[in-house]
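Pasting in a structure now, in structure tokens, and then I'll have a few things to ask.
The complex appears here minus one protein chain, its other protein chains still in place.
Now for chain A:
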Amino acid sequence: MWKFSVRRTLIMIPQIFLLSILIFVLAQLMPGDALSGTVDPNVDPERLDEIREQMGWNDPWHEQYARWMGGVLQGDLGQSFRFKMPVTELIGQRIVNSFWLSVATLILTYLIAIPLGITSGRYSDTFRDQLITGYTYVGFATPLFIFALVMLWIFGFQLGWFPTSGSVEPGVEPGTFNYFMSKVYHLLLPALSMALITTYGTIQYLRNEIIDTKQKDFILTARAKGASESRVYNRHIFRNSLLPIAAFFGFEITNLIGGSIFIENIFGYPGMGQLLVESISLRDYTVLTAVTLIFGVASILGALLSDIILSIVDPRIRIK
């Protein structure tokens, strides 16, 4: 197990390296820079060129990349042009917010998906199954940003059950129980909106996997041993069906990142997704590259995590 995890972790290093080059080059390819459009138009263009030269923006890309990467490795993501503060400081609180939003969404996703997937798979082709499958089709077809707006309108504005923006009540003392509850309260609606929509993949996976496992020969073996129907399901079918769900976990994290960009903007939730959109429209390169890099690393970590989970639950993958 440990050997496998270490090996798998080592593979990650070149992946992250390639990712960082890609992100950096793509950011360079974007039109305009931090000076275009944001400075006084009366400033002499030659003066702007001078500043660009000073900042090293005219150097070949690999030199700029080396400078940037050197900083990143020391934990320095650069200065935000827009907010005039270190990017690390800017990201600091937001990354925590986004992390908790993702955790809440994941928990809700699995809370919805596992019972529905099991019911749907076990009683396949019954009315219950059709109902659940119908829900997954609706989930699949509904764009997240529209659904989130509808949820916000109904539960946030019309019924007023949930706050409509922010991540915490203003003026609550950090560290107290009230602060924690206020955080959870602000999380719930965005997390639920996202979970309800993105859970369809997991439900479908689980359903198909259960239907598939149900017909495997070793299930007959279990029945022939005299195992009761519930034991056959709990001990044999369910566990074998969870394997692809574990494999799907990494993909789920990537999904969450994509989703959080919409969700955080709609719910005015100060997280990484919101920051990303802001930094793109403001040409805030340092923030943009930093946020994209963090998202990329999170996806790679997600894949690593699913591989490790898979190696725990599936003995065939363990490397001796």
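Worth a mention:
In the analysis below, a residue touches a chain if its C-beta (ideal position, glycine included) is under 8 Å from a C-beta of that chain, and two chains touch if they have at least 3 such contacts; residues count from 1.
The rule is short, and it goes like this: contacts and distances are computed from a predicted model.
Not every chain of the complex appears here, and the one that does not is recorded in UniProt as "Dipeptide/oligopeptide/nickel ABC transporter ATP-binding protein", selected from "Glycosyltransferase 2-like domain-containing protein", "Cytochrome P450", "Dipeptide/oligopeptide/nickel ABC transporter ATP-binding protein" or "Na+/H+ antiporter subunit A". Of the candidate positions A:Ile13, A:Leu26 or A:Leu220, contact with the hidden chain is made by A:Leu220. Interface residues of chain A with the unshown chain, by the touch rule above, are 216-218, 220-229, 231, 235-236, 239-240, 313-316.
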